[in-house]
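Here's the structure, in structure tokens; my notes come after.
Here the complex is missing a single protein chain, while all its other protein chains stay put.
All chains are identified by letter, namely A and B, in their written order; residue positions are counted from 1 within each chain.
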Amino acid sequence: MMSKLRAFTMPKWGIEMTEGVLAEWLVAEGEAFAKGQVIAAIETDKIVNEVEADYDAVCLRLIAKPETEHVVGALLAVFGEAGVGAAEIDKFIGEFSGNAVDDLSASEPAGNSVEEMAVEQAVAEVVTQPDSEQTTVAPEVLEIPEGVRISSKAAELAQTSGVDLTELSGSGNRGRILVQDVEQAVRGGGLFSGNGAAVDNSFTADAEVLERITPIAFKVAENAGLDWSQLAGSGKNQRIRLRDLPITEVVEQEPEFDLGLTAGETKTIPFSRMRGHVADRLTRSQNEIPHYFLEIDVDANQLVSARAEYNKQASAHATVNDVVLLAVARCLARHQQVNINVIDDEIKYFADVNLAIAVSIDDGLITPVIKQADSLNLAELSSEARRLIDGARASTLSLADYGKGTFTVSNLGMHGIKRFTSIINPPQAAILSVGQIRRAIQESSAGPVFGWRMSLTMACDHRAIDGTIGTSMLASIKSQLEAPQQLFA
Amino acid sequence: MAIKNIREAINETLHQEMERDENIIILGEDISGGAGTPSGKQEAIGGIWGTTAGLLPKFGPERVIDTPISESAIVGAAAGASLNGKRAIAELMFADFIGVSFDQLYNQIAKFRYMFGGEVKCPVVVRMIYGAGMNSAAQHSQAMYSILTAIPGLKVVTPTNAADAKGLLTTAIRDDDPVMFFEHKALFTKKCEVPDDEHLVPFGQANLVRSGDDITVVAIGRMVSFAEKAADKLAEEGVGVDLIDPRTLSPLDEDTIIDSVEKTGRLVVIDESPPRCSIASDLAGIVAQKAFSSLKAPIEQVTAPHTPIPFARELERGYVPSPPLIEARIRQCLGYK
Partner (left out) sequence: MNKQDLDRVYRRMKTIREFEERLHLEIQTGDIAGFTHLYSGQEASAVGVCDALTVDDTIVSTHRGHGHCIAKGCDPQGMMLEIYGRADGLCKGKGGSMHIADFNVGMLGANGIVGGGPPLAVGAAIAAKLDGKQRVSVAFGGDGSSNQGTVFEAMNLAVVLDAPAIFVFENNGYGEHTGASYAVGADDLRARCEGFGMLALAADGNDFFAVQETMDQALNHARGGKGPVALELHTQRYMGHFEGDPQRYRAKGEVAKARETVDCLLQFRAHKKASKLSEKEFDAIDAEVLQLIDDITKVAQNAEPPHPDELHTDVYVNY
């Protein structure tokens, strides 16, 4: 049943009413009224309405004063049974927990404050906008050709970079030139065409498989020979995504070098004979030889396709490194000034090209030598290189295999290294560092194209090899590799 | 497996599913056609697209219901039946007609489960035929899926080949949520191998149509085959394209798209709807937000222009993104430095 005291609150009329004015009380304190009797007049900005009582009661306390404004739900009066004491009415008023706080000056409900702050912020930004417009005055010097629409920032950039606006097509609304259009003009971006290399675009997998792994991750994993079946997925429904594949973590799974140390422990091991030897030679080289470095990019598109074709035709397994070795060997034959040893104050020239290859082994680095490398064809060189590399790692090479090298090639491309420099291996006077063959955008007459690219870095001993000589050698290697048909003959 | 086109695949699926589950009913305009005509022929046309041919003789007028031209009533009645233990398939002859049934779609069907506190399900499939390319002009050519994709509670499916049409329609019919199933009128004759028996393609699993490392292309509906043509050209030049057909726009296989962009760094989205508030802009927004650091170029959105669909052949050809346009826009994205 209803309690004996009842709140009479500011009613809500219509959809938008938030407050109203109590215009007039039509009932007095202590007066009894009947359901349907008009008890008050309430006014909103839209209407004045008489309020009928919803029940029979006695008016016990009029709280709101006539002609005062109150929010919807505010306590205006207390009605109830006759004879209720003042203390009880006070208590009722004190405990009244209507939805509204009747203080029109108070801030809005907390729920709105965040939105309001955002709005205020936005307004503030709009207000400050004209200022920033004024500070970025359109460049006065740059003439904007007639009919060209351009943003002021883009115009500024065009001016500083000297881009011809008449040549530019804009990507903005109705051809308006934007900053990105000018940037592209500066960087030489444009329509792209490819290089004709073979593309493997096949893809098939079962729906059940693809519920557990995205097709992109699946193909990458398959190509890498990765077992993904036990991996935890971070995608929707724990689906395995590209980022979940342990592509870079494979190396870290098992420590490559393990002394079985526990936390806090250290252990000192003297250099092995080989490490001492390597340390000594490289330190001397670094300290005594005035190194300089030359770097060049090689367009490897033909190299990639010709090698693939060669391996297919000859059922061979020539590596990119084999082809590079052969190119270097043939160039050394033509650049005798690089195919040398430097001993004390003398330069020693060689009839033979004895090409050293840097091979990393368990405890150091060794450089077995391909003798008379320039006289070999690709198949011969490839098998000799394979024999030396395998032999070095298995410690089965003889002393003869380490003979007097005249030049060294070091290749870290297969490990994903883009480019690097090496320390000359004395008494030799130069060493070539071979980087990864990678996908890159290249210039071409038809505009930028995608293609394979490789970076070569050659370190030279300036005492014996001048910059022009080194440059000429490196340029020869580049042209050999970019037109590699002879290498595969 | 046999070679079938999308029309045959859909028809076969409807037959197989109605055979399997007698709770399935289908209703729409001219589903069989001919009712109340002087010829008295019951099976006059089997649907103007031929997708419902043979259903009436096999399953009878109780389950194969020709309706008046009353899209609100068609969709609403399908929903009402589906709330009462049936699985109703409603057909809208043209997707453009969602306009005259829209209240039932977005205020009723989409919201029942949520409004009613998760206590009910409404396994209705609304099949609708869409797309430009047949000079059907402004009110019979539109791809309305972006509007429906925007509505929580609906699932949206856009098959692009016959095998997927069968697999996705089967899944749609068996799904417990309302599914908006879009059939492109210019793809009905597109053929491929289709499994003869039951075939289901799960929702929310994109199809990697082809794989490549240089650029990601996401295409919707008919644009998938157009993108393939462009990708063929680019493959000759050594460019590898990850071509992704989302298959279902809601739920969306966001993971596959983001994975691909993380790999390639370049994204082209292709859709035959106008550009604003579209699937293309939606996908671009998702990728810009979730793969921003992987992007090497601005996202290209290849869409129809912000115009109604024109009638004249020449104009309509200019409206729908063409394979050469798609190719050029892919090149533009690749050429960005």
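Convention: contacts are C-beta pairs under 8 Å (C-beta built on N, C-alpha and C of every residue); 3 or more make two chains touch, one makes a residue touch a chain.
Computed from a predicted structure; not experimentally measured.
Although one chain is not drawn, the whole complex shows that of B:Met18, B:Ala81, B:Val194 or B:Val241 it is B:Ala81 that touches it.
Touching the chain that is not shown, out of B:Pro57, B:Pro152, B:Gly285 or B:Pro324: B:Pro152 (per the contact rule at the top). Mapped onto chain B, the footprint of the missing chain covers residues 25, 27, 62-63, 65, 67-68, 70-86, 88, 103-104, 107-108, 111-121, 152-153, 155, 175-177, 204, 251. One chain of the complex is left out; on chain A, the residues touching it are 1-2, 7, 9, 11-15, 17, 36, 47, 49, 54-55, 72-73, 98-100.
As a working rule, only the chains that are shown with their structure count from here on.
Here chain B touches chain A in the complex through residues 200-202, 204-214, 231, 234-242, 253-256, 258-260, 262-263, 298, 328, 331-332, 334-337, going by the rule given at the top.
On the side of chain A, the complex with chain B involves touching residues 171, 180, 184, 187-203, 207, 210-211, 214-217, 219-220, 235-236, 239, 241-243, 301, 439, 441, 447-451.
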